[in-house]
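Some notes on the structure that comes next.
And now, chain A:
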Amino acid sequence: MHFDPFVIPFNIGLYFILIYTVVRCITWFRDLSRPDKLRLQRGFFGRAFGQSLKEIFMESLLHRRILKTNLRLGYMHMSLAFGWFLLILFGTIEADIFSQSHLNAPYKAIFFKFFNPTHGQTEFERAYSFMMDFILAFILSGLLLAVLKRFSSRVVGMKKTTRLKLTDKIALTSLWMIFPSRLLAESFTSGVYGTGSFLTGTLGSWLNTFLPSDHLAYVFWWLYSISLGTFFILLPLTRYMHIPIELFLIFMRNSGIKTGDKTGTFSEVQTYSCSSCGICIDKCQLSSSAGINSVQSSYLMKAIRNDDDVFNIAHNCLMCGRCDQSCPVGIELMPIRMIQRREGEGNGDMRTIWRGYFRERQNPALVRVPEEPSFGYLPEKKFRQADVLYFAGCMTHLTPLIKNAMVKIFTAAKENFYFVDEDGGVCCGRPLMLAGQDREARELINYNSEIIWKSGAHTLVTSCPICYKIFKESYHIGAEVLHHTQYIKRLIDDGSLRLNYSHRKVVYHNPCELGRGSGVYNEPLDVLSFVAELQNTQFDGPNSLCCGGSLGNIKIDTVSRNKIAADVTAELTACNPDVLATACPLCKRTLANATDCQVADIAEIVAGEISLIQRKKSRISVLNIRELAEIS
Partner candidate 1 sequence: MDKFGFTISKGRQINYDQNDRRIYNYIIENEPSFRNCIACGGCSGSCSAGNFTRFSLRELNILINRGENDLPRTNLKKCMLCGKCTLICPRGVNTRNVVFLAKQAFKRFDSYAF
Partner candidate 2 sequence: MDNLFDKLMEDIRFEEGLNACMNCGVCTAICPAAEFYSYDPRKIVDIVQSRNNELIEDLLKSEQIWYCGECMSCKTRCPRGNAPGLIIMALRGLSQDLGYFTESEKGRQQLAIKRTIGESILNTGYCVYIDGISPEFHPEQGPTWEWVHENRVDLIERLGGNYKGDGPGILRKIPQETLDELKKIFEVTGGLERYEKIESYSKKKAAEMNLDFDEGIDNEYFSHIYKTNNGSHTR
Partner candidate 3 sequence: MKNEGKKAVWSEYQKEIADDKFFYVRSCIRQNFFPGSEVAFLRILKEVLGKDVYEHPCHTTCSGIGYHGDIVPFETAMTVVARQFALMTEAGYENYVPSCITSFGLYTEILDTWHHFPEVEKKIRKNLKEATGREFEAPKNLAHASDVIFKFRKEIAAKAKYKLINKNTGEPLRVVDHIGCHYAKMFPSKGVGGAEYPYVLAGMIEEWGGQVIDYPERRHCCGFGFRQYLVQANRGFSVACSKEKFESMQPFKPDMIITNCPGCPMFLDRWQYVINEIEGKQYGQNGEGIPVFTYEEVAGLVLGFDPWDLGLQMHQTDCEPVLDKIGIEYSPEDKYKLNSLNHSQPKHLVVNV
């Protein structure tokens, strides 16, 4: 017996998905930029290839990262992925070893039992059957978790689970059907022939006692094939596309390809690599505090794939970066979101899985008038020579205590500084950039750059992490950019600023744009522990929370913002600190509205502790009072 009609659905599905993947890969490769093509070629013959294989094994099959964050969820993913992989691998070997010929058609391996129903009689065959049953049981255990997760996400330790569309449901059902139908098909066949191991054999012989196994076996072989075929055909329309695509992602990433700022092959590959595992939803404060469960990265990826309303989803995000950091697939979620924001409504060039080949543009081209500047009204640039520039930022003007504190610190440190936006300056441009309006942002960047550049300053200090990030990343000003916490740290280190030690207990809230956004974690803590008793929380470092006031989100309403802020302050003030410290005017305002605890910027705390005796500017480190106290 070499063929039976029931294998047709499986064959159609399999060849379809294989051809599809190949075609897709060719188009993707064609769309890559020249440097990226070179990177890929270099990667293929270099270390990246080996690295990728290792990573594919660790991540795509074993799901190491999910296992690390969430053991049950990781097991679920691992059993399905790794188990299936083993099933195919050993199935193929089995078919190769035990059937009449070598190099069989793929269906021979998949439906091995049907074509070799008597298999499993010798000792070696029995052992092999035992292994195959064991693998199947391994998969079925993961499947059980997956089914339960559908009904209660708590089973796998998740707060929320992703919501599904119709095609998703059909694909999911077909996926779920695959392994039970295989189990039953093999069991019935084994029952009839008295073969099979602990799972299929036992189940089969028991079922055979009261059911017409022979007839039923054939039905389930059909079901098994149909399930597989359906699943393969629906694959490109569903999240399960991530299974093959993730392999490419890993390889591309290891070859050094980055997301960039426009839709391209890599961003598409990343989008299709999302398995909708939902870890990003769990990390998202919009979900946990504000009950918004439709905008998280996995929904964004899905919306992009399905060509749904991406625009509103893309803008309803705090851009805090918590999801980005936790994505087990390592998708660059924030850059992809920024691409969507930049491309705007109806302007996206993202291809849907089918339609993309026709490159349809639904919206007619707009009459653009980019030559006309948006901010032509800005006055002549005023600048002044100084060593250090202080750029408070728009938000800092709403928290005058911070800017006054900074002026006090500059003065105490006898710094030759110029307060650039003392009379209300021009926005740094990051809010526009976050809204996807890069051209407009560029105008402001150019305007501010000239002021900074002409002042001849060697250092630019800013109080606002939002400004800090854009100054660091998008300005070319020839001056070192420091957030005020970094700057204060330096003043302390070089002895320019002498501070008293207050015995107040302080908890530090790390602003997203400063911590995760710019990697500044240590300086604020150093400064704080220098002047106060710093208390640790579970939200220190990269795990910090977003205050909710983020300018990254343009859609969220005040009520939701307040809910987030309330939850954050509740967490951070659980240990009853005297002061909730932060290093961002926006965080300060947002948190201060949500708690009775005093909220202060580090600059304010420092300014309040400036010692009356200030040394002249010198490089010699000076002991502070705490150190003196410790010595004596």
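One rule holds for everything that comes next: a residue touches a chain if its C-beta (ideal position, glycine included) is under 8 Å from a C-beta of that chain, and two chains touch if they have at least 3 such contacts; residues count from 1.
The set was built so that all candidates are chains of the complex that A comes from, given by their letters.
What you are looking at is a predicted structure, and each value in this text was computed from that prediction instead of being measured.
Every option in 1, 2 or 3 belongs to this complex, yet chain A touches just one of them, candidate 1. On the chain A side of its complex with candidate 1, the touching residues are 312, 315, 344-345, 364, 366-370, 374-375, 377-379, 394-395, 397-398, 423-427, 429, 431-432, 435, 437, 440, 444, 549, 551, 554-559, 586, 589.
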